[in-house]
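Please read through the structure below; I'll follow up with questions.
Missing here is one protein chain; the remaining ones are kept as they sit in the complex.
Chain IDs A, B and C follow the sequence of writing; residue 1 opens each chain.
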Amino acid sequence: MIEVKISDKTLDTQACIDKVLSPSCGGIDVFIGTVRNATKGKQVVRLEFEAYERMALKEMQKLGEQAKKKWPIENVLIHHRVGVLGIGDIPVVIAVAAAHRDAAFDACRYIIDTLKETVPIWKKEIFEDGEVWVAAHP
Amino acid sequence: MIEVKISDKTLDTQACIDKVLSPSCGGIDVFIGTVRNATKGKQVVRLEFEAYERMALKEMQKLGEQAKKKWPIENVLIHHRVGVLGIGDIPVVIAVAAAHRDAAFDACRYIIDTLKETVPIWKKEIFEDGEVWVAAHP
Amino acid sequence: MQVKVLAFGIAKEIFGSSSISIDIESNDTDGLKNALEVKYPKLKELSSYMVAVNDEYANDKTPITQQDEIAIIPPVSGG
Partner (left out) sequence: MQVKVLAFGIAKEIFGSSSISIDIESNDTDGLKNALEVKYPKLKELSSYMVAVNDEYANDKTPITQQDEIAIIPPVSGG
């Protein structure tokens, strides 16, 4: 199973985990991204996420397919949040279930690393005194 | 924070995750072990876990401390179940929160790998036609 | 040819809109980039940017038509 989703609602971590559980899997690795209160020592007020939704879903699906080709994993879930997020909110949940844990760890890490490079989603950091689109400028 | 626990009750994954969340953390890696329906192609009926509880808690605490020395992580939680577990039940939850995800992934994987080598907990696999203490014999 | 271009993130701010129309001389992604960079020179200040054609990253000189969905993809920062 590969499930990808972009949502403007709070991501439900437990529901994500429940979806990848399987009687033939012994190891589940879950990555949860959360909004940190500071970036490079500067206090963050909130983040705003925006997606090119149709293409982002396509790229997320590709990530799931690539991971399933590279490692013996069974279920992959990638959920990404869009909209305005406050400190502690969850922009992303990735859950991977496999018979054995090594594949789950490798695949989960590959997916978040690659998602950050290829999936058309953007985040703007809002500070007390300004805002910046992350990674936009050198 | 380091929290270790051995319990004969169902592990609550969401509660484990909630405990490691922190406004200064941006990445949480969670490992969930589940009871697989088969081992080496043989159908499993149930597992029985037993711990040398006081020593196991001490070794789990050490794992948390070692991980915090090795990587810049903030919160570590290690919960292990004992007693009789059926297919799909969760023997172990490890949750690690860090400012950045690499440390969370590395530490979480180190903890489960090392737990399986050093923490005095034993599991017996029960099949239709017999039972075996895992790893006991060459 | 005039094409419609979708914009996201900082590209939307540079264009002042989530969708613009622009005249291009050569009907491919290079022609599009040239036209955009003349009209919106701030695009050249980005670390990089890509063009997507029909939801796929496009290489240099990918042909484009008025029927294609074209989007400007500034450096992504999801996760």
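Keep in mind that, in the parts below, a contact is a pair of C-beta atoms (placed from the backbone, for glycine too) under 8 Å apart; a residue touches a chain by one contact, two chains touch by 3 or more.
Just so you know, these numbers come straight off a predicted model, no measurement behind them.
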* Structure fact -> For the full complex, contacts between the hidden chain and the displayed ones involve B
* **Contact footprint on chain B, counting only the chain that is left out** => 33, 49-52, 54-56, 58, 80, 91-92, 112, 115-124, 133-138
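We take it that only the chains that are shown with their structure count from here on.
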* To do: Express in whole angstrom the distance between the two chain centres, defined as the mean CA positions of chain B and chain C.
  => 48
* **Shared-contact residues (touching 2 or more other chains) in chain A** => 33, 112
* Which residue numbers or ranges of chain C touch two or more of the other chains? -> none
